[in-house]
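Before I ask anything, let me first share the structure, which is written out below as structure tokens.
Every protein chain of the complex appears in place save one, which is left out.
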Amino acid sequence: MGRETVLNIVLFAMLPATALIALLLDEPFIITLVTKAAILALAGVGLNIALGLGGLVSLGHAAFFGIGGYAMGILASHAQSYTPLMEVPFLIEGTKSMLIIWGVAITASALAALAIGALSLRTTGVYFIMITLAFGQMLYYFAISWPAYGGEDGLSIYIRNDFPGLNTLDPIQFFAIAFGVLTVVLFMAARIARAPFGLALSAARQNAERVETVGLAPFRLRLVAFVISGAVTGLAGALFADLNRFVSPTMFSWQTSGEIMVFIILGGVGRLFGPVAGAALFILLEHLLGGLSDYWHVYLGLLLLLVVLFARGGMIGTLAGREVAHD
Amino acid sequence: MTDAVLNLSHLHKSFGALKATDDVSLTLMPGEIHALIGPNGAGKSTLIKQIAGGLRSDSGTVEFAGRDVTPLGTVARARAGLGRTFQISSLAMEYTVLQNAVLGALGQEGGVMRFFRPVMKDRALVDRALAALERVGLVDQATKRTADLSHGQRRLLEVAVALTLAPKVFLMDEPMAGLGASGSKRLTGFLDDLRAEAPILLVEHDMDAVFALADRISVLVYGRVIATGTAEEIRRDPMVREAYLGSEDAA
Partner (left out) sequence: MSLILLIEQVLNGLQFGVMLFLMAAGLTLIFGVMGLINLAHGSLYMVGAFAAAAVAGWTGSFVLALVGALVAAAAAGALVELLVIRRLYDRDHLDQVLATFALILIFSEGTRYLFGSFPLFLDIPAALSGPVRLPGGIYYPLYRLVIIAAGLLVAAGLFALIAKTRIGVQIRAGEADREMIAALGVDISKLYTVVFALGAALAGLAGALVGAIQSVQVGMGEPVLILAFVVIVIGGIGSIKGALVGALLVGLTDTLGGVLLPPLFGIFMEASAATSVGSALSSMSIYILMAGVLLFKPSGLFGGT
């Protein structure tokens, strides 16, 4: 077993271990923090499919995070006010079912990723970065200026949504849901990376010309990766909104996009567990430094700068050494 | 007479005032090695891109096994059966040698939109890749990172990836470069046999290899084909001697 594998197992076990210890010590706030880390890690795992595997530096993933969040907010707000979402041409009612909300969040963000990806992927490099950033911002302003769902103020949902057989308002049970989703998605991301699709996608990142020469279209590979990536980040958005019982345009903001990317970098680009390490570290820093100073973002900025300039493998790269090629 | 597998007719390409490709027509017949030679800057790279689909021609057509592929891009031409190797190795450098070959096999067999089963456990793909590596003598290096290969080995891997595609035509851009004397000799022998599988359009600077292998040779100078013929005819052609072989005056 390689060092990275050991490290991954430790990292992965750390989340539930922390949550359980917090449960024993009766510290629900810490459970919530760990839950937040798990959900943000999920968003990072989503972006990492596009960024780490596909080399697509999307600075607009807040778009999908926000769409997931608003899918939850809109459906739940209609359920809580007992007003249908729409009546013509057919009746759609709100829902408090987490599973249905997830389905809608995944579908909506996948569709948005399809549209944004189809346009943005016509370009590469810096253009791609700027365009994804711009589309994210477009949705941000849309959310602000669309008054039906709270506009700038956002939407509050009073009660967490339902999950069959669990009490979602109990922090540890909600943590279990978030962690369960993260586990499933990590497993799927690991499979995708090693599947034929992952081989071709990652080859297109390394050398697009090579992929074309063997008769595979990089655009299609990247678009599919972008859609999967957006869908996962959208799911994370729905969970994040459920955690806070609140959605606002902030979820769409460019800072959110930047932070999701920061998780990946702090952990290590292209590493399966990079976003888990990065998100956990981010939450830890936010909690520790945020307690020390109101200006903790300065320290975050400095840390990020140091990682980018001097420790490009991120946490996992620094601890586990160079990535070995897959078998 | 059998039909040409690859048929270029009246290709043109200009960059501003520079005519990089000037009314080039040539054919590649089944079972033949057709070498394309010419001094640096003659427009070989441009012509290769026009054939492979990376560069759109200003006018003229590229026909491939009787099918007009002029409007198609690189991907579609590869799917139509064009196996290309690059002058400067164009491989996925982070991958192992085997992974690069499997990528080729995947391109040939299709099914890239599979998301669950590990590709390196796909027997059919891996076997096909290994068989290609075996043929170029790289099977011992299969687990090595491509970035760690020598330049000559990368050349061979390029050829192996092209083999996994089971193409109808090979388009090889200086496969001998960097191989060294013994390596070039081995590859010469290999290409000699390969022509029976699919004809080869060979762009090469190594004149020993060209004159040993080529059924026909075309000479490209300033974007124009100034002569096409057998090795013997090309050697004797006064225009070629003047324009290209020049002062060497050898052979």
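Order as written gives the chain letters A and B; numbering starts at 1 within each chain.
Here, a residue touches a chain if its C-beta (ideal position, glycine included) is under 8 Å from a C-beta of that chain, and two chains touch if they have at least 3 such contacts.
Everything numeric in this text was worked out from a predicted model, so none of it was measured.
Hidden chain, full complex: it touches shown chains A.
Considering the full assembly, A:Phe135 is the residue among A:Phe12, A:Phe64 or A:Phe135 that touches the omitted chain.
Screening A:Phe29, A:Tyr127 or A:Phe187 against the full complex identifies A:Tyr127 as the residue touching the chain left out. Mapped onto chain A, the footprint of the missing chain covers residues 51, 57, 59, 119-120, 122-123, 125-127, 129-131, 133-135, 137-138, 141-142, 144-148, 254, 258, 261-262, 265, 269, 295-298, 300-302, 304-305, 308-309, 312.
Everything that follows uses one rule, which is that only the chains that are shown with their structure count from here on.
Chain centres here are Cα averages; for chain A and chain B they lie 44 Å apart.
By the touch criterion stated above, chain B contacts chain A in their complex at residues 52, 54, 73-75, 78-79, 84, 86, 90-96, 99-100, 102-104, 106-108, 111-120, 122, 125, 143, 145, 161, 164-165.
Taken in their complex, chain A has these residues touching chain B: 188, 191-192, 194-200, 202-203, 206-207, 209-217, 221, 224, 325-327.
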